[in-house]
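Take a look at this one; I'll ask things after.
For this depiction, one protein chain was excluded, whereas all remaining protein chains were kept in their positions.
When the chains are written out, they are named A and B in that same order, and each has its own residue count from 1.
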Amino acid sequence: MNIMKKNFLLFLLCSAIMLGLGSANNIFAEDDEGEDHGGDIVYTYPLKAVIFSHKAHVEDIGLQCEWCHDSTFEMEALHMQEEAQFDMESLCNEKYCGTCHNGDISFSTTTQCARCHIGKKGYDKMVREGLIEPVEGEEVSGDEEGGHGEGH
Amino acid sequence: MVKIQKETAERWGYSGIGALFSSKPHLFLMLLFGAVAAWGYAVGIDGFFKGYHHVYGVTRQIPWGLLISAYIFCVVTSTGLCLVSSIGHVFGYEPYMPIAKRAVFLSITFMLAGFTIIFFDIENPFRMAVYNVISPNFTSNMWWMGTLYGLYLLSLGIEYFFLLDQNHSMSRFAGILGVIFGVAAHSNLGAVFGMLHGREFWYGPYMPIYFIVSAMMSGGAAIIFFTCLAWKMNREILDHRMERAVKAVCQLTTMLIAVIMFFTIWKIISGIVAPEKYLAIMAFVTGPHALTFWLFEVAMGMVIPFFLLLRSKGTNYGLMFSATAMMLVGIFFMRYNLVLAGQLVPVFHGLGVEEYSGLLPYFPSYHEIAVAIAGLSLAITGFLFGEKILNAHQFQKHEIVPAGAFICPGCGGIHYKKEGETHEEALQRHHRIRKAK
Partner (left out) sequence: MKLNKIDLDNLPNEGLDSVTEIERRSFLKVGLAISGVFAGGKILSVVSKVNEVYASSSEFTEKYPYSPHYSMVVRQGLCIDCELCIKACKETNEVPDYGYRTRILTKTVSDAIGRKQEFIPTLCNHCNEPPCCRACPTKATYKDPNNGIVMMESSKCIGCKMCVLACPYEARYFNAKRRAIDKCNFCWDTRLEKGEKLTACSNVCPSGARIFGDISDPENVVYKMVHQIEKQVWVLRPESGSKPNVFYMKATRSSPWDLRRQADAR
């Protein structure tokens, strides 16, 4: 074989190996759909919407599962929404997220509201992108970015 | 139909309704443009019943679009026609006198066309007649514009009546009123934009000034364009005096194009250093509206006509016709660009929010385009109508030449003869030609 063909075959081989390694390690999947943790949790009750990122807490900071999933949080996702007192008053009294987000361990729940509250707009975006199921009976508005005129 | 007496008809140059049917091509054109106008207004009425927010392209962020631009185009051309023609028969500069009748007639026609266009933009036009009168807001430029344009139209109507009736002193008086109301109304139209402190692109004294100068430029272009068209229909209108008039208007128009080019250049340059204007300016210089700006407004509206008119020397009608035809299209886009420019940048752009990170989109809808075309077609129909029925707006001999005067075969002006002089001697005296010894 001449040198050109040899180089080409080598290139093909390397690409195949990289493809194989990459796909096995899930590089084509969404960022937050890891098998190790629970991914993004989006609460839609009592308000739309609040996001909890497992990636930020498990991967970036290195929290262990049992540190939160003892009595503070159930393993079942969105279980908290069915609790009667899942609101900011509870959080400010160091329940649920407020256990750590009290200003000492991590930022207080009275600050940086929109860090977790992605709002209706965040909720709409996630429904549009198919990341969450829409809540029954609610409208989801279209993409607003880029300065489109709204209404007449 | 009002029965017009024979004497009056002769004085007015009224040729009778039959004149409309004298030329088949002309009749066909009139019916064609009339039909287009009828179609457009029918679409407008359909839009009225469907609800404008369903059929028009204007939005809450861009409330003024093609219809307002078309209205401004018609009204600006009307004011310009009045102002340019007033140079002659109101202020007495003799070379401009022959264009007077056609210019005033077209001024009225374009004004009415403009009113029909705005009728289909305002949501409650009938309320305007009531509340503009009983609940006026004297701080509102729009109120002043509406009221003064009403008075302007009235003055023009009176002026035209007296022009027809050959009562030149009364027509001059009405003409002065027309000029005063016209300039006042028109600068208020500019101030409608220029006094909005929240719209930085428009804010400032520039708008009223620009509107007046631009009006005269459009008026000059319209006079030349419609005179050329009228000549095609009736060869005899272009006598020596009319040629002189067209040349004078051409010179004025050329100079005004230069002034408007100057205005535009400095508007762009000064806008580039103003952060609040930069985005709007660049939208037209390099952004999505660059084509309408460079091709239509600049090339067709100003630069190419400027050189064509210069080259025509005021005597080459082919060049002048193409130049002014281009100008009228370009000027239409000038109005469109102006109306859009102040609205394209969202008012909350400075907040840096995602919803308003770019320019706002606007494109005229079918209904808007139809109504705009209807208005313009109405104006053209009116023009065609006037040419035939009013004897091509020609002045009668004795109007032009008072007793004891004559038309100079050299310069085309009116000269007065002294007692006992011959025409030649009077000519030589006027032009200070010394007799050869």
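Basically, a contact is a pair of C-beta atoms (placed from the backbone, for glycine too) under 8 Å apart; a residue touches a chain by one contact, two chains touch by 3 or more.
Fair warning: this is a prediction, and the values are worked out from it, not measured in the lab.
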item: Sole residue of B:Ile117, B:Val192, B:Ala230 or B:Ala392 that reaches the chain not shown, by the stated touch rule; value: B:Val192
item: Omitted-chain contact residue, chosen from B:Glu10, B:Glu354 or B:Glu424; value: B:Glu354
item: For chain B, the residues touching the chain missing from this view; value: 51-53, 58, 60-61, 63-64, 121-125, 127-128, 131-132, 135-137, 139-143, 146, 192, 195-200, 276, 343, 346-348, 350-356
item: Footprint left on chain A by the chain that the document does not show; value: 47-48, 88, 92, 103, 107-108, 110-115, 117-122, 150-152
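By definition in this document, only the chains that are shown with their structure count from here on.
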item: Chain centre separation (chain A, chain B; CA means) in Å; value: 62
